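With one protein chain withheld, the remaining protein chains of the complex are depicted in position.
In order of appearance the chains are A and B, and numbering begins at 1 in each one.
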Amino acid sequence: MDITWYLVLSAFIFAIGAAGVMSRRNPLVVLLCLELMLNAGNLALIAFSRMHGGEAGQVFALIVMVIAACEVVIGLGIIVAMYRRRLPIDVDEMSELRG
Amino acid sequence: MSPTEYGWLILAFPLAGMLVVSLGWRVLPGRLPGWIASAAILGSFLASLGALDTVDAESHVDSAWTYAATAGFEADLAILVDPLSVFMCLVVSGVSFLIHVYSVAYMGGDHGYARYFAYLNYFVFSMLLLVLAANFLLLIVGWAFVGAASYLLISYWYRRTTATYAGIKAFVINVIGDVGLVIAAFLLLNETGALDYAGVFSGAEEAFSPNDGTLVAACLLILVGAFAKSAQLPLHTWLPDAMEGPTPVSALIHAATMVTAGVYLIARTHPLFELAPTAADISAIIGTATLVFAASVALVVTDLKRVIAYSTISQIGYMVMGVSIAAYGAGLFHLMTHAFFKALLFMGAGSVIGAMAGIQNLDRMGGFRRAMPFTFLTFTIGALALAGFPLMSGWFSKDEILAYAIERGSGFVVLAVIGYLGAFLTAFYAFRMVFRVFFGEPVPEAHELEHGHLAHGEPINPLTGDPEDTDVGFPGPEHHVAERSWPMKAAMGVLAVLAVVGGVVGIPALTDTLEHFLEPTFEESRYHEVHPSEGAEWAGLAAGGIVAIAGIGLAYVLYVRRSGITLRLRDRYRAVHDFLVHKWYFDELYDALFVRPFTGAGSFGRRVIETDFVQGFIVGGATGVVRAGTSFARAIQTGYLRAYALLLLLGVAAIALYFLVASS
Partner (left out) sequence: MTVHLSIVLFLPLFAGLVGALLPRGLARWAVLAGTVGVLAYAIVILADFESGGGLQYVTDDEWISELGIRYELGIDGLNLFMVLLTAVAWVPCTLVAAFREHDRAKLFFFNLALGETAVLGAFMAQDLALFIVFFDLMLVPFYFMIGGWGTGERVRATTKFVIYTLAGSLLMLAAAIALGVLSTPEGGEISFSLAELERRSVSEGTQHWIVLLFALAFFVKAPLFPLHGWVPETYRASPIVTIALLSAVLSKVGVYGFLQIVLPVMPEGSQHWQELFIVVAVFSILYGSVLAFSQDNVRLVVAYSSIAQLGFIVLGIFALDDKGAQGAVFQMLNHGLVVVPLFLIIGVIAARAGGSESLSELGGMAFRAPVLAALFLIVTFATLAMPGSPNFVGEILILFGALEDKFVYGLIASAGVVLAAVYMIRVYQRTMHYRVGPAVRSRDIDPVNLAAVAPLVAVVVALGVYPHFVVERTEGATTAAIEQARSLGQEVAER
């Protein structure tokens, strides 16, 4: 089985996700795009795991899913908090960390 | 008791006196501190007599404990008792005792009475330590101690600005001398491996060829120490200013004892100077130059105490010349007689200043002859001895030095001739003082004193005209004259007798007692055989007597017979007068050469190096680098999410690219 197609697809999804993270202003969409990037990574991991026949890749993919879930929880939590405090839901307006 | 036991006793008395007086300042009443201090010095004098009785041709060394010893550097706390140190102890403790007694009355009304006597005892202790020390290290200790005592007593009236400046000046010049001695001691230790006199002298014979460069350097450094202490050219500028101290201090430290330490030092280290004749010759020339220079300034100075101060510089010039041309006996003889008559002159001056309520200006004085007969008599005796009037003590001692110089021949004859010129000036300025103070029209103060009233002026600083702080004295609210207080009278009386008859220990061919007594110390001298014949000595004495009488006569003509003539002379030779009044511009020269550059360097360091280099370049440079780095880091932290994401991505891409390139 040729792994190339899987990797091309994975890279494609990763690129879409990265472009979304950098260009969209709505934090919800940014989060969604982040998920895309993570899942692109997962796809590549599982593809490699199939190719090499080990379980390590699948275990990593599971861990990434767990982390993705945590991240979404925190991210959504922040967004809800912002919504409640009537702050603008726009990543370009949020630059409190500027040095 | 052995001579060294007496030696320790000599030191113990003034030390104990100092401790008792300084620790008991609160409880000792009235004049008791003064009497305790005097008794301590009397004890020292008696112990010196004991040492005189027991000392023989040997030099006795006794060590108390090791002072410091490491890596070839060894010095004990040890004293050396030989005829030279016994002679010095006798002069120092004897004259000191008389001056202590004088001070008991003279300082009577002063607030710092106990402090004064504690300092004075400390000084005598230090001076005796200096002359008894058996090695260079202890000598330097005594050397610095007398300098410290001198400093403390010069700025004794410490709220006077002039006194504090004079104190600093004296102290710093003395420290320069100390450093000279330290480096000299190093050179000697390095070459001879010893610091004690005996070791250095015997080692020097082996280590050095005659006139060896290192030895000459060491001797010149010793001279730096000697000249700083003895106020010889070019380190003399502190002594006239030192007259800011109380008058008895001027008599004790700045005339009779401490300033002659340089003469003692040259005599003590004579084996080195004889091995390095170049250094000895330089010393003799400087001594001669100093004696003329100081005598010339003494002609025009109008401050009574400063006239005597310049006279002291000049007379020490004679002594330095004496010990440098190997006339050790004569030089030390003059040291002794000078201590008598110079202390006497200062005491007389103190009495006159007391009568003038603190004024020291000769222009304001006159006609005290009848008001103060005792002071007049003793002061005149002192002046006669200073001038070298026949049969007075100074006549024997000074002219013996000059006779030796002639005997050495060649260039030394020139020195002797200059010495006679100096003697003429000396006689002149000595009697300029006598005639201006005691003759002529009585000033109001003299009139009052004749009617039984002692003048009481407002206390003002004679130099600046500022009002004095009466808290810290300035001769105290009361003034004292010899006519009214017996301790002053007693001290001056004894010294007057000594100034007259002090010469008996050195009458050529008749007594020569002093020379024989000192012989063991100097018998190794290579000039031991050089000795003027009796005829030559008497011829020299005759010449000296004639010169003295001529000088006195000229002073009489100028100041008594035709007293207006001096003003005309001054106007006619104004340039010369200015030059002398400004003391040959030495102070101005040093100010320009040392003081200004030093303070300039200080403010340059503070303004430029500290701010621009240390704070600006080093501190500023370091903070600058840190600041540039942080501002770059800050610029990256935009706070925008996508900027961070982009950076992250670029980083990952860069790493991936690296691996791609590296693996292919």
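Things to note:
Everything that follows uses one rule, which is that contacts are C-beta pairs under 8 Å (C-beta built on N, C-alpha and C of every residue); 3 or more make two chains touch, one makes a residue touch a chain.
Owing to the predicted nature of the structure, the values given are computational and were not obtained by experimental measurement.
Among the chains on display, the ones the left-out chain touches in the entire complex are B. Across B:F186, B:F517 or B:Y590, the single residue that touches the chain missing here is B:F186.
Considering the full assembly, B:I609 is the residue among B:L46, B:A207 or B:I609 that touches the omitted chain. Among B:P3, B:G17, B:G167 or B:G422, only B:G167 touches the chain left out of the display.
When the full complex is taken into account, the listed residue touching the unshown chain is B:I140, out of B:M88, B:M127 or B:I140.
Of the residues in chain B, those that touch the hidden partner chain are 22, 25, 65-73, 115, 137, 140-141, 143-145, 148, 151-152, 155, 158-159, 161, 164, 167-168, 171-172, 175-176, 178-179, 182-183, 186, 189-190, 469, 471-472, 598-599, 601-603, 605-606, 609-610, 613-615, 618-619, 622.
In this section, only the chains that are shown with their structure count from here on.
Chain centres here are Cα means. That of chain A falls 94 Å from that of chain B.
Residue ranges on chain B touching chain A, taken from their complex, read 633-642, 645-646, 649.
For chain A in complex with chain B, the residues that touch the partner chain are 18, 21-23, 30, 91-92, 94-99.
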